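The complex appears here without one of its protein chains, the remainder shown in place.
After this line comes chain A, so read on.
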Amino acid sequence: MTDQTTATMEREGRANALGNPMLTPVGVRAQPGAARTRGSLGPVQRILLGALLPAIVLGAWWLSTSTGFFAPHQLPSPVAVVQAGVDYAERGLLGTYIAISTQRVLIGFIAGAVLGLAVGALVGLSKLGDAFLSPMLGGVRAVPSLAWVPLLLLWMGIGEEPKVVLIAIGAFFPVYTTVATALRHVDRDLVEAGRAFGYRGVALFFTVQLPAVVPSVAAGLRLALAQAWLFLVAAELLASSMGLGYVLSDSQTTGRVDRIILAIVLLALLGKLSDTVFGLAERWAVRRWA
């Protein structure tokens, strides 16, 4: 037990030494005592405390607009923003925009994540794959996301493809990096134990290596999902006729601050919702596999 704890700590120490922030959430969870002693908040208290700041911001917003501190064309009131949402909903656009944006995020995320898993596995498991692929991928990764947009638009037009591809690029890298890093750092002793009992190749991968990296992979996927929302807006801002990013760019030209704020709030809610769902899945994965 002591040996194992030490080994785990060493592994995480190494991962953190690499400066890989994606592995930290998993590492933190490995010391259950730390979380419990941090505070004595119950779940209800925690939710109330978390809701406090948004409530204050909302109150200040409402106050600053109702007292005329801000003119409506500078900062519309919360009611006006809700009104803008109702207006969109009545024209049937709200649901459509949310749906199309979510669809783009999901398709791009899944494509990027699957590719990231496959390439990450190749790079993390095979020295040959590592030497062959990681320099190139490191270079591609260094390209700022927006730099891809003109190229994608020229090559693929303004349909769904360039948006989904851009989001897939955004989702690919967090997954690729976490999977490759985690696989490189799987406890060698465990891999050797698996080999000693006759596991090789694919069987060894599914028996030892994959389960060992499930928690890190879950953390990487969660990060990729956040990245996918980021890239969605980049894609929709520049070339689209639908979606939340389109609302942002269109409202900028028409000067509709209420719609801009509506889009921002919706993006915040959707991003937070998907992150929460994924966070639960991640917690389960860590409990089950770590």
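In the analysis below, a contact is a pair of C-beta atoms (placed from the backbone, for glycine too) under 8 Å apart; a residue touches a chain by one contact, two chains touch by 3 or more; residues count from 1.
In the analysis below, contacts and distances are computed from a predicted model.
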Q | Protein name as given in UniProt for the chain not displayed, "ABC transporter", "L-lactate dehydrogenase complex protein LldG", "Cell division protein FtsX" or "Spermidine/putrescine import ATP-binding protein PotA" | A | "ABC transporter"
Q. Taking the entire complex into account, which one of A:79, A:118 or A:193 touches the absent chain?
A. A:193
Q: Can you list, in ascending order, the chain A residues touching the missing chain?
A: 1-5, 7-8, 189-190, 192-198, 200, 207-208, 211-212, 214, 288-290
